[in-house]
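For this view, one protein chain was removed and the others were kept in their places.
Letters A and B mark the chains as written, and numbering starts fresh at 1 in each.
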Amino acid sequence: MALAVGCRARPGKGRDNKTGSWRVFKPIFDHEQCSKCGTCQTICPEGCITEGFFDPDYAYCKGCGLCAEECPKDAIAMKQEEK
Amino acid sequence: MLEITEGSMAVADAVRLCRPQVVAAYPITPQTHIVEALAEMVANGKLDADYITVESEFSALSACLGASAAGSRTYSATTSQGLALMFEVCFNVAGMRLPIIMTIANRALGAPLSIWNDQQDSISLRDSGWLQFYAEDNQEATDLHYIAYRVAENPAVQLPAFVCFDGFILSHTYEPVDMLSQADADRYLPKYAPTERLDAADPISFGMYATPEYYLEFRYETDKALKEAKSAIHAAGKEFGEMFGRDYSAMVEGYQLEDAETVIVAMGSICGTVKDTIDELRKEGKKVGLLKIRVFRPFPSEDLAKALKGAKHVAVLDKNISLGAKGAVALEVKDALYGSGIPVYDYIIGLGGRDVQKKDIREVVALAEKGKGDQFIGLRKEVL
Partner (left out) sequence: MADKTCELFDCGHRACGGCGAALAARLMLKAAGTNSIVVSSTGCMEVFSTPYPETAWKVPWIHSLFENASAVASGIESSLKKQGRKEKVIVIAGDGATFDIGMLCISGAFERGHDITYICYDNEAYMNTGIQRSGATPYDASTTTSPAGSQSFGNKRPKKDMPRILAAHGAPYVATASIAYPNDLIQKIEKAVNTVGPTYVQIHAPCCTGWGFEGDQTMAIAKLAIETGLWVNYEMVDGTVTKVKKVVRKPVEEYLKTQKRFRHLFKPKRQDAELAAIQAIADKNAEKFGIDIKLKKE
């Protein structure tokens, strides 16, 4: 790919960096407990939690645990990542 | 149309004819007359631009950077301390490949504080990636603005440019200048149409950072674009000549060069004094000539080497000094002539507004013929 003049880029390539590999703890979402309040989706610094069933995209989830900490229903558990 | 006008007014008028949409400038002597004139044109509806009254030169060029990235033709003017304050932004503009044009009314850099002319300011930005044009007189100063925009905005170039003219010596001097009509200016310089801009309809990230995997290549590309701008400069100067009768296709220009044994190399208004001196020396039978450098960046090494082929002595007049080394122009000339065996002597002259007279040029010629150089000219020994 030719170098862009002036170090510019269009969106898209950012997703090439799969930050899920950073993860030490993995959030497991319990849909039975979930009240679909959307807190996890709103506060995720990665923006990787999809709406509807509220599941993270593990390709990008860094496992920070904010969603689990803030979930009002305690429906998200952090489990040690198996590597 | 021929008008007798002050250099700054002529430049401001040429800028108006180039139709910049955004002007951002901060007042500094001796640039002020240019920007005052532009502000007045905006106030009277003669220039359809937004004039941003920034709080510093640093912001002047930063605002131009933003406006240029958003897709507008932009303009600024400054000198000396103002240009020094822009140092960081200058490198940024070039690296981001934005074709901003800036007039430099050349002035010395402090300390000690001096408002008077030399070329230390723009020369000190030689590594920043801007094209640098130097004008000998006010006609050339005005014409170089149209050419600078044409070259800078050329998709193969996409780099900013300084149009340098000597502060006070040219900026505050009345000379006859042939101004283009708006129709002619528009014919020569079409509307700015950038290939990319900040636009919500097509989001692009500008000014990303480069890791060591990429930085070297970005510098390579910018250097290449600046070097290859030579052909764009040639073409734009030639076309200007064909349209308006004043040809600027050459990056260096000779005067009485053909049989010259001693050749003076110089930039800017000093060339006028040199030419007058050469006329006198020629009458006295001395084979002296001048090679004027019009474009300092990209540096026209090949053209210069070719033009100086027959010279026995080359005397470079430097209105600047790279302290601890030599004048910057001499260093470039030496590099261009390396291996030719032609001796190059450097003379630091006219710093901080010291008047350069014909006797000084005669002294330079005499010294060069004796093989003496690399010295200051006109030092007042009694105050040392």
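As a working rule, a residue touches a chain if its C-beta (ideal position, glycine included) is under 8 Å from a C-beta of that chain, and two chains touch if they have at least 3 such contacts.
What you see is a predicted model; the values in this text were computed from it and never measured.
Q: Touching the left-out chain: which of B:Ser8, B:Thr74 or B:Gln139?
A: B:Thr74
Q: Even though one chain is hidden, which residues of chain B still touch it in the full complex?
A: The list for chain B reads 21-22, 24, 48-50, 52-56, 58-59, 62-72, 74, 88-89, 92, 96, 198-200, 202-211, 214.
Q: List every residue of chain A that touches the chain not included in the displayed model.
A: 1, 4, 7, 9-11, 13-19, 22, 42-48, 51, 57, 59-60, 62-66, 68-70, 78
By our rule, only the chains that are shown with their structure count from here on.
Q: With touch defined as at the start, can you tell me which chain A residues reach chain B in the complex?
A: Against chain B, chain A makes touches at 3, 5-11.
Q: Can you name the residues of chain B that touch chain A in the complex?
A: Touching chain A from chain B are residues 95-98, 158, 195-196, 202-210, 214, 217-218, 221.
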